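Note that one protein chain of the assembly has been removed; the remaining protein chains are unaltered in position.
So that you can tell them apart, the chains are marked A, B and C in the order they are listed, and the count of residues begins at 1 in each.
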Amino acid sequence: MTGHDHHHDHDHSELSETQLRVRALESVLTEKGYVDPAALDLLIETYEKKVGPRNGARVVAKAWTDPAYRARLFKEATSAIAELGYAGRQGEHIVALENTPTQHNMVVCTLCSCYPWPVLGLPPVWYKSAPYRSRAVVDPRGVLKDFGVTLPAATNIRVWDSTAEIRYLVIPLRPGGTEGWSEDKLAELVTRDSMIGTGLAKQP
Amino acid sequence: MTGHDHHHDHDHSELSETQLRVRALESVLTEKGYVDPAALDLLIETYEKKVGPRNGARVVAKAWTDPAYRARLFKEATSAIAELGYAGRQGEHIVALENTPTQHNMVVCTLCSCYPWPVLGLPPVWYKSAPYRSRAVVDPRGVLKDFGVTLPAATNIRVWDSTAEIRYLVIPLRPGGTEGWSEDKLAELVTRDSMIGTGLAKQP
Amino acid sequence: MNGAQDLGGMHGFGPVVPEPNEPVFHSEWERRAFALTLAMAMPGAWNIDMSRFARENRPPAEYLAMSYYQVWFAALETMLKQRELVADDEIVAGRSLHAPKPVTRTLTPGDVAQVLYRGAPTERATKSAATFKAGDTVRAKTINPLTHTRLPRYVRGRTGTIERVIGYHVFPDSNALGAGENPQWLYTVRFEGRELWGGDADASVTVSVDAWEPYLERA
Partner (left out) sequence: MNGAQDLGGMHGFGPVVPEPNEPVFHSEWERRAFALTLAMAMPGAWNIDMSRFARENRPPAEYLAMSYYQVWFAALETMLKQRELVADDEIVAGRSLHAPKPVTRTLTPGDVAQVLYRGAPTERATKSAATFKAGDTVRAKTINPLTHTRLPRYVRGRTGTIERVIGYHVFPDSNALGAGENPQWLYTVRFEGRELWGGDADASVTVSVDAWEPYLERA
């Protein structure tokens, strides 16, 4: 009944059990010729090393500096993002959401873990967790508080529940005091959370 | 991940842990003078030995044989039931529900475990369980199937979710072929489940 | 609160499994946890709505993994600690380490029969006339309080019919908070199964809940 301690113990034994089961299943699937371990390695390497929120940050920085790109991005994000070479799985149909001084966007998937992989990589644990999925749609300001973010009461909050195959990318507000910055330098200000809507871009 | 086996192991260690915790807490509460173990024994004895579905069966058998009692029962069940000496905790406000050939009643408490203790005793595990609480309100015929009961498609089913302090007692249909039976003999046909609505009275 | 206790209409729990010849209790600790819960209500001075909230107010994964008397016992511990009747170190030690808090009454063996027979009726003298009458069409309000409520999610926003004006009863949403009994008119509201679950649902099913007036609006 000491819910917490107990659950930790539980998790640990569960983890090693899981580790063994996963290894066993991989052996079976490999022996049967259903999977090629080298392909598995490549899949892992792709999402661990190559695809991540730096992709999205480049999209945002370009949108901040290039008005024509910004226009294409809000008109048809999938192709505008593909211009930078980002496309594919879990980003087949992307929509860019424009934060403004009066509207803040926040993205969630209450039913599972839908997330725009090509621009943000794989979702963090909190994004897939019950606390976020349950509360984002009913108490987005409370969720923002968990991230240390307080928006003005006058800012409207728009929550997007990713219930279909459309993936949403928030384009945060460009911080003041960054006039004349290069795209590369601006991209450093773009955090993953600012593109989900649980954070803001860093102040310079 | 072998959900079932795993959960059983989990339950067993949890049980002994719980056993120790309950014993420890009883010692603390007794030493502090908050509880008297003799009063605890009496509470347990009351619900383990004295109060149970035989009480409700007597009410039903009387309602089957005594039209004036039946009328009082459906008009004001709490006092009609008190005539037989059954009253009190978790039965302060009782309503009797009349099964007819065209309407079957079933009682549930989706939010916790509300149950008419003075006439039925303490609820069985299945009544407090997630399968019953989740399904009774949406699929009562499916629940009845779990109990081996099939009602005619033409019978309307009325489900009562005990969300307040009103406690419901189903008065099942009197089985045919019991003309002239004594109340005592009839009471033998009245099962607990028939007074919840997940069963019917036994056939003679 | 929209916790794991609000189970009406959820899927995935599998069949109902009745236990043949089920005993009243399945182990000695269940007997004691049950009796302790009943006996402590008097010195603890909490009401049934506070108890229910203490039971449901836990992480859903925990609520669903615990047996029903485990939930009761955990809630008893919670309430004892909240009121500083028992301290954590005493629970660990299994004995009293601090002076007891003065309590107004404890349950004696001589009290038991009478206390159980009396129960705790929730009907109160009316202070107002009931707004609705049998036959009225009402809608269950859309509310989502973080605190205790007895309006299940599956009826919120749904339209039904007042079947019976039950009486004027203690309002759990207030009583659970220690904000007074705040009695309100209580009604049995009957809903068509199809109103609750949609056009594919069994047309022969109706479902009722007992709902206090603040839960309802005229439809």
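Here, a contact is a pair of C-beta atoms (placed from the backbone, for glycine too) under 8 Å apart; a residue touches a chain by one contact, two chains touch by 3 or more.
Computed from a predicted structure; not experimentally measured.
S.K.: Under the stated touch rule, tell me which residues of chain C contact the chain that is not displayed.
M.R.: 1-4, 9-14, 57-61, 63-65, 141-146, 153, 157-158, 195-201
S.K.: For chain A, enumerate the residues touching the unshown chain of the complex.
M.R.: 7, 10-11, 14-15, 18-19, 21-29, 31-36, 38-44, 46-48, 52, 87-93, 110-113, 121-122, 124-126, 128-141, 143, 146-147, 153-166, 193, 198
Definition applied: only the chains that are shown with their structure count from here on.
S.K.: If you average the CA atoms of chain A and of chain B, how far apart do the two points sit, in angstrom?
M.R.: Once rounded, the distance between the two centres reads 50 Å.
S.K.: Counting only Cα atoms for the centres, state how far chain B is from chain C in Å.
M.R.: The computed centroid separation for chain B versus chain C comes out at 16 Å.
S.K.: Between chain A and chain C, what is the separation of their C-alpha centroids in Å?
M.R.: The separation of the two C-alpha centroids amounts to 40 Å.
S.K.: When you check chain C against every other chain, which residues touch at least two of them?
M.R.: In chain C, the residues touching two or more other chains are 70, 73, 77.
S.K.: Which residues does chain A have that touch at least 2 chains other than itself?
M.R.: 1
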